[in-house]
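Worksheet: the structure to be examined is printed underneath.
Removed: one protein chain of the complex. Kept in place: all other protein chains.
By letter and in written order, the chains are A and B; residue numbering begins at 1 in each of them.
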Amino acid sequence: MKELNALHLPNDIGYTDDHEWARITGETVRIGVSDYAQDQLGDIVFVELPAVGDRFAKGDEFGTLESVKAVSELFMPMSGTVVAINTALTDAPELINQDPYGAWIIEIKPSASEEYAQLHTATAYLDLLEG
Amino acid sequence: MRYLPHTPEEIASMLATIGQESLESLFDTVPADCRMTNPWPLPAPQSEWELNDHLRHLAGAMGVNQQTKVLVGAGSYQHHIPETVRSLAGRSEFLTAYTPYQPEMAQGTLQGIFEYQTLTARLLGMDVVNASMYDGASALAEALLMGLRIAKKKKKVAVSRAIHPHYRAVVRAYLQPTAYEVVELDVLADGRTDLSGLAELEDIAAVALQSPNFFGVIEDLESAAVAIHGIGALCITGFTEPLAYGLLKNPGQCGADIVCGEGQSFGIAPSFGGPGLGMFGCREPFTRNMPGRLVGETKDLEGRRGYVLTLATREQHIRREKATSNICSNQGICAMTAGMYMASLGGTGIRQLARLNYDKTQYLKAVLSKAGARIPFASPVFNEFVAEFPQDFKPVRERLLAQNIVAGLELGPFYPELAGRYLFGVTETIAKHTMDTIAAEVQA
Partner (left out) sequence: MSEQLGTSGLILNEPLLWHKGKPGRIGMSIPTSDVPAAAIAAELLGPAVDFPDLSEVDVVRHYTRLSQWNFGVDSGMYPLGSCTMKYNPKTNERQAATPEIAGAHPMLADTLAQGTLRILFELQQFLAVITGLDAVSLQPAAGAHGELTGMLIFHAYHRSHGAQRHKILIPDTAHGTNPASAALCGYKAVPVPSDAQGMLDPALVASLMDEDTAGIMLTNPNTLGLFEERIREIAAIVHAKGGLVYGDGANMNAVLGVIDAKRCGIDVLHLNLHKTFSTPHGGGGPGAGPVCVTRALEPFLPVPRVVMDGTAYRLDDDQPQSVGRVHAFHGNFGVLVRAYSYILSMGEAGLKRASQLAVLNANYIKEQLKDVLHLPYDRPCMHECVFSDLWQQEYKISTVDMAKRLIDYGYHPPTIYFPLIVHGAMMIEPTETECKDDIDQFIATLKTITQEAATAPELLRQAPQRTKVRRLDEVLAARSPCLIGPSGDGDQ
């Protein structure tokens, strides 16, 4: 496991308590999991994705990540409708381990853009991890 | 007691090491009001030789013996079991191991189960087969629950009335506390399931048929699968006699999505109904919805072929209340045994043996018909069939019992409308002269 000060935590995204991140990309928002989450889970072997068109509220479970011996649920950082899923993860779930911020999981059209402001900054997220 | 190795000196020395006065004081944390105070009225301990005598005595209390010819199938089949299978399955390296949680020291179990999964998948025409369920009945209940999981929002399943009545009872017990409803499909005059009403049913996640069904009748699975898929439901097929697929089209070929049944026929003694073997397979897209353990192939640190339990995130020890099933212990050694049996038969042998079962069944059907019996269900059968007799069959059955033949199972207790009709099962263990004897008694 990585030491906390070795974690990569970009500044241009918002983080949740459950270790998801959200990045605004024009009209849509991409969602993935943090370096901390992928490191804790270890080798990811399976990603369960929602369907395009599914609608979720902030905090809803939208999918799961699986390692060999654990299942981690994924929760929405913001409310919205799924407009794209990263199908590359179906055949190569390890992309999340290799590049947690490049390997987005879903892309949504947010229904309440103001929710982004409620997410943690990188500094606040690191404070949270340091407890 | 020969299983308890401790000498009094050893006990004293061990108690001294841990600072306890006596064996009783080890239990000081157990409050007095939780204690067992009643003496146990158990029989006095028996020596190995006394126990042998006792079991021989119980064996003698049975109304059947090794020479009895039992012409009853109905979910449990008397087939010859090769001594090789009995002896290999009894090897204690297999028998006294736990679930293969440490794969490096359980490769025998793991490769053996991988081979079982593979041979069973080939037999049933499925993409994936798990490491076993408890029995054919619980496998069917789990298959229906799996169908409901896959369908997500649908609330009903339909099962044929020609499925083994005990299996349907287990399905009812499993589904009773849930919000799901079980609809039963009637049996046609030819002994096959009536699917004509399927289109009117709504909200059906899955439809289950058994083939050969409880009456021995081979269902038209191909047409059934088309009809079932036509209402957007999953097609589940069950079986109690897997040997049938040594001869008949397999369920996968016919379009089944999930196949489940009882594998006792494959080298496992009837043993008053258990342990048997719940066989369970499905098409590949449904793998992650399957209940039960799966063995998968992988490589070790040095690149050598090896086997592990895999896709365990479906299971209770990881996903707990969200698991695909609560099953933990399964029927491991029975699956190994079935693998050994399938390996012993081979592709050539299974065809030959299935054919022999079929031919003998046709023979009994023919001689009984000739003796005046009527065969109410006209559809083709594998190794069981229903017969009805011009006169009361009970006295005939009694006379046959006196000749050490158990002739058929009365259907009245299971299907009131079939009272007085009998279900016969014939395997390779039944000789022509036994069948001739039955026919002669019917005619007498």
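Heads up, the rule we're going with is that a residue touches a chain if its C-beta (ideal position, glycine included) is under 8 Å from a C-beta of that chain, and two chains touch if they have at least 3 such contacts.
Note that the coordinates shown come from a computational prediction; the quantities given were computed from them, not determined experimentally.
Asks: Indicate each shown chain that the hidden chain touches within the full complex.
Replies: A, B
Asks: Out of B:L185, B:L234, B:V259 or B:V295, which touches the unshown chain?
Replies: Result: among the candidates, B:V295 touches the missing chain.
Asks: Residue by residue, what part of chain A touches the chain that was omitted?
Replies: So the residues of chain A touching the missing chain come out as 43, 45-46, 66, 68-69, 93-94.
In this text, only the chains that are shown with their structure count from here on.
Asks: Would you kindly tell me how far, in whole Å, the mean C-alpha position of chain B lies from that of chain A?
Replies: Roughly 45 Å separates the two chain centres.
Asks: Over in the complex, which chain A residues touch chain B? Could you list them?
Replies: 46, 66-71
Asks: Any idea which chain B residues touch chain A in the complex?
Replies: 288, 312-313, 318-319, 322
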